[in-house]
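First the structure, in the form of structure tokens, and then the observations on it.
As you look at this complex, bear in mind that one protein chain is not there, while each of the others sits in place.
What follows is chain A.
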Amino acid sequence: MKDSLVLLGRVPAHPDSRCWFLAWNPAGTLLASCGGDRRIRIWGTEGDSWICKSVLSEGHQRTVRKVAWSPCGNYLASASFDATTCIWKKNQDDFECVTTLEGHENEVKSVAWAPSGNLLATCSRDKSVWVWEVDEEDEYECVSVLNSHTQDVKHVVWHPSQELLASASYDDTVKLYREEEDDWVCCATLEGHESTVWSLAFDPSGQRLASCSDDRTVRIWRQYLPGNEQAHLHQAHSQDVNCVAWNPKEPGLLASCSDDGEVAFWKYQRPEGL
């Protein structure tokens, strides 16, 4: 029997504007969407339908570019072109903005929580990556401003189990950061893409990093001490590749999506003997 993809529903989430990003909560019960209408919407099921459970509309003055759930699922962070990052706390079906993180000089492009829940990273068109610490009283403090990239930083993502941060940039590189002797430093630069790197994803084991780019390729990176090696390169789409995501349960299953409107599914296998 042939594989199939069946449409369950379609919702007008961000009317007259672009829907930029989606994030499932850790429990898989809610989907957060954000867009050019400056709003965040939280979606859940009611019977067989997907309905909007909340609209978060007072947080940002410009496009909301990315949203990210905390590992515990009680908080949502939103990154906006208004140069701020909002932290929303969930209280049943309601969300309240508890903090606004300021400091970036212009558009914030991405936000990500470390697996411990104690660290947050943001990145911006101002070329920097910021690392923030969260304490028990929900107070946020910037502990590092990393100026390693030479252009707009498009995306940040944490390793699934280590305090290792990765960033993707308009400067065509991917950079990795870790804390060494109380300071955050850039510990590696991955070169190979021929244009803007739009997004990154670690597989659930953390042993592979997928990156996608305006150069229309998806590249898989493997840690190879002392340096890093590109394990695979594939011409993935006919236009910009915007996002790559590893399936959390099935090893080697990777999805990518593009400005050509398509989502592609890939099976990554390490060659025998390597």
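Keep this in mind: a residue touches a chain if its C-beta (ideal position, glycine included) is under 8 Å from a C-beta of that chain, and two chains touch if they have at least 3 such contacts; residues count from 1.
One rule holds in what follows: contacts and distances are computed from a predicted model.
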From "DLRB2 protein", "Spermatogenesis-defective protein 39 homolog", "Cytosolic iron-sulfur assembly component 2B" or "ATP synthase F(0) complex subunit f, mitochondrial", the UniProt protein name for the chain not displayed is "Cytosolic iron-sulfur assembly component 2B"
Selected from A:29, A:147 or A:195 as touching the chain missing from the view: A:195
Given A:109, A:193, A:219 or A:237, the correct residue touching the omitted chain is A:109
Contact partner of the left-out chain, one of A:43, A:113, A:170 or A:202: A:170
Which of A:65, A:90, A:175 or A:219 touches the missing chain? It is A:65
Hey, which chain A residues sit against the chain that's not shown? 65, 81, 107, 109, 125, 152, 154, 170, 195-196, 214, 239-240, 259
